[in-house]
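== chain A ==
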Amino acid sequence: MANDKEIIDNIANKEYEFGFVTDIEMDVAPAGLNEETIRYISARKNEPEWLLEWRLKGLQAFGRQKLPAWQNFEMPPIDFQKISYYAAPKSKKKYDSLDQVDPELLATFEKLGIPLNEQKALAGVAVDVVFDSVSVATTYKEKLKELGIIFCSFGEAVREHPELVKKYVGSVVPYSDNIFAALNAAAFSDGSFVYIPKGVRCPMELSTYFRINTENTGQFERTLIIADEGSYVSYLEGCTAPMRDENQLHAAVVELIAMENAEIKYSTVQNWYPGDKDGNGGIYNFVTKRGICKGANSKISWTQVETGSAITWKYPSVILQGDNSTGEFYSVAVTKNKQIADTGTKMHHIGRNTRSRIISKGISAGQGQNSYRGLVQMGSKADNARNFTQCDSLLIGDRCGAHTFPYIESKNNSATVEHEATTSKIGEDQIFYLNQRGIDSEKAVALIINGYAKEVLNQLPMEFAVEAQKLLSITLEGSVG
Partner candidate 1 sequence: MLIIKNLHAEVEGKQILKGLNLTVNAGEVHAIMGPNGAGKSSLASVLAGRENYEVTEGEVWFEGKNLLEMAPEDRAREGVFLAFQYPVEIPGVSNINFLKTAIGEIRAYRNLPPLDAKAFLQLSKEKQKLVEFDAKLVNRSLNEGFSGGEKKRNEIFQLAMLEPLLSILDETDSGLDIDALRIVSKGVNKLRSPKNAFLIITHYQRLLEYIVPDFVHVLYDGRIVKSGTKELALELEEKGYDWLKEKEEVGTN
Partner candidate 2 sequence: MSLIQEPAIPLYDAVVKGYHTLSTAGADTEGVRRARQSAFDQWRLLGFPSIKNEDWKYTNITRYLKDEFALDGLVAGGGPVAAVAAPAGLVKKATIPGLDAFQVVLVNGVWDGKVHGASPKGELPKGIELLKVSQVLNDPAFAGYFGNGKWGNQHFAYLNTALFTDGLFIRVKDGAVIEKPLHVVHVFTADRNLLIQPRHVWVAGRNAEASVIESIVGGEGDVKLWVNSLMEIFAQTDSKLDHVVLQTAGTGVRLVQHTTVRQQKQSLYNNYTFTLPGAELVRNDLQARLEEDHTETHLYGLYLTAGGQLVDNHTLVDHQKPNCYSNELYKGVLLEKSTGVFNGKVYVHQDAQKTNAFQQNNNLVISKQATIDSKPELEIYADDVKCSHGSTVGQFSEEALFYLRARGIGEDTAKALLINAFAFDVTEKLRNEAVEHFVNELISQHIPSQTQA
């Protein structure tokens, strides 16, 4: 077998492949968070008065909130006043087609491997690209329009569909929910908006790539997806950020609303800059994602592959309000070097016969710390509600950590909760077996990891699954314990 130390060093030294800076003129707000900044952002975006007021409430809530203290890692101090809260490419025109998009921008996407090209378009992916903060290109819009599907930037939705935005924004994640949600409410830049009308099955995967580019700008998108009665939508979110020495804050909010018999599938592949091997730089990924199964028989499914960011802190959750509704959470999180991932989900069972399923696979390498933190709550009216949770942790190397913190709360005697968790080292005998069959250790690890994560990867739409698989292999190249 290969020399352990050598291989671990190799993985520790592996540089981030997507670190480069795009040279586009940016329109950047002065650093600092105060009423003036908020008014500046709102004015720049020509927002209506009600939205400005809502932002200001968010700002007030932010002032009242404290950083959480329950995490099992040292929380680095964040100077919210040093962050610039608005950055938009200077070109102010909206693009009608990809040809009009700044070639440098397209080249960036090319380097990232973002499939914003004809091939991908032919594959049926409509992509709403958020470049730092403003949506710059949207494809396939017309086709979706025919079905009555609204898929646009958040800013556009505010202009074109204010009644929908006003009704639903903050209805799942209120501005006072937590400090980062408050920050987002106050300073959110842009994001995506989706509305699927009654009975419509969205014929293609909707996709957005987020990318943080400008130095010292926080990225605060807001995504709002509403699936009306009997509709279906699958939404993909991919994230990459170039290399920066300063930590950058990402505090997004995602709200999902599923009406009766509706289904929303939300998939994320997060590959933001994780910092270097000494833990310098990297993204702080503090995201609030929550969906509500409002109507009976509705379903919300979260799938995430998290390989990036210096610190990831997110708990995509589902409020199971409608009877017979279903919530799912499938997650693969990889940490190496000094990365920290603290992720999991919350399943709030309120309605009768509600179901939830949680599958979490953590992989820790180097000095990475990986925590599953989850809540399963059975309300007093959640008769016959069921939950099943499986959390597995895999350790590669003797300086990493894997932690499991499930919270189970039941106030209903007909509810059933099952939680299982295991932690173990990557199987040396498995690696050896594969070696013996002529497969080198690196490939063996990739094979084992992909097998280990398969249950989650299977949940991803096909093109995404292939990318995610590659990403896992690249991330953990050479990591044999």
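A few points about this structure:
The criterion applied here is as follows: a contact is a pair of C-beta atoms (placed from the backbone, for glycine too) under 8 Å apart; a residue touches a chain by one contact, two chains touch by 3 or more; residues count from 1.
If you want to know what made the cut, all candidates are chains of the complex that A comes from, given by their letters.
The structure presented is a predicted model; accordingly, all values stated were derived computationally and were not measured.
Of 1 or 2, just one candidate touches chain A in this complex, namely 2.
On the chain A side of its complex with candidate 2, the touching residues are 70, 72, 378, 393, 395-425, 481.
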